[in-house]
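Take a look at subunit A:
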Amino acid sequence: MNTDLNSKALASVWAPAAQQLSFRKLMTAFSFPGRIETMTPEIQNKDFTVLRMILATLTDGEVTVADPHHMIDDHDWSKLETNRETPEKARFIVARGDIAPMFSPGLGSLECPETGATIILRVEHLGRGEPLVLRGPGIQSVKEVACSGLGAAWLCKRQEWNGAFPLGVDMILFDASRVIALPRTTRITTKEGKSWDM
Partner candidate 1 sequence: MNPYYELPQDEAGYSFGFLDEYAKREVRRNILKAICIPGYQTPYASREMPMGRGFGTGGLQLTLSLVGWGDTLKVIDQGADDSVNAVNLRHFIELTCPGVDTTEQTREATLIQSRHRIPERQLTNAQVLVLQVPYPDPLVVVEPSEARRKIMHGEGDYSRLLTKLYEDIVRFDEITISHRYPTRINGHYVLDPSPIPRFDIPKLNQSPALILFGAGREKKIYAVPPYTNAEPLAFDDIAFRTEDFTDEQGRRRSCHRCGATDSFLDEFTRDDGVRIYQCSDSDYCNQGIVAHILSAGEAAL
Partner candidate 2 sequence: MTHYESYPRRDWPRLLLALPPQKVMEAARELTERCLVDDQALPQSGLALLQLRDGALAEPYFIGEIPLSRAHVTVVDDKGEKGEGAAQILDDRASLARAMAILDAVLANKLNGSENIEILLEEGARRLLRDEASRSVILKRTRVDFSLLDATGEDNEI
């Protein structure tokens, strides 16, 4: 493999090769809920943020994005060529984990559960903080992952939204360099075995 060519092709979050790599990390994260994936450390320039990488990989003019907490700047909006939408209708929602959700995302329908939203949630730190205990597809028995900066309100709401499978929302949690994914099938409890059902 030509390493020069390789590093050049990976130099920008907008480059197809970088998005392919980033997608594979996201796919691994969704396949193994709770597994921490480091997003493209190959990209070292200032262009790189995890959020930009996720959005560049998954969104374009064919989908809609909601940004209730104003985390995407104007320049990125124009580069992404995607469509702004309210959190109620958007296919992707970008939000902060430390602010309680004040909206009801789309959960899909019985016929088309895939239209349930993907929520991309910024947390403070993955691998440090409150331990979450995960069970479900993609997890051999139990998986523990620590996370800080994720309000309990999010986990309560998530439980409510995902109450009637196949309807529900899928989540990507990200910090400064890493992600984990929580598909709607993942059941979350605390270390003490408490669920988030309230």
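Assume contacts are C-beta pairs under 8 Å (C-beta built on N, C-alpha and C of every residue); 3 or more make two chains touch, one makes a residue touch a chain; residues count from 1.
Quick note on selection: all candidates are chains of the complex that A comes from, given by their letters.
Note that the structure is predicted; figures quoted are calculated from it, not measured.
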Touching partner of subunit A in this complex, from 1 or 2: number 1
The residues of subunit A that touch candidate 1 in their complex are 1-2, 5-6, 9, 16-17, 19-21, 23-24, 26-27, 30-32, 57-63, 109-114, 118, 137-140, 165-166, 170, 183-185
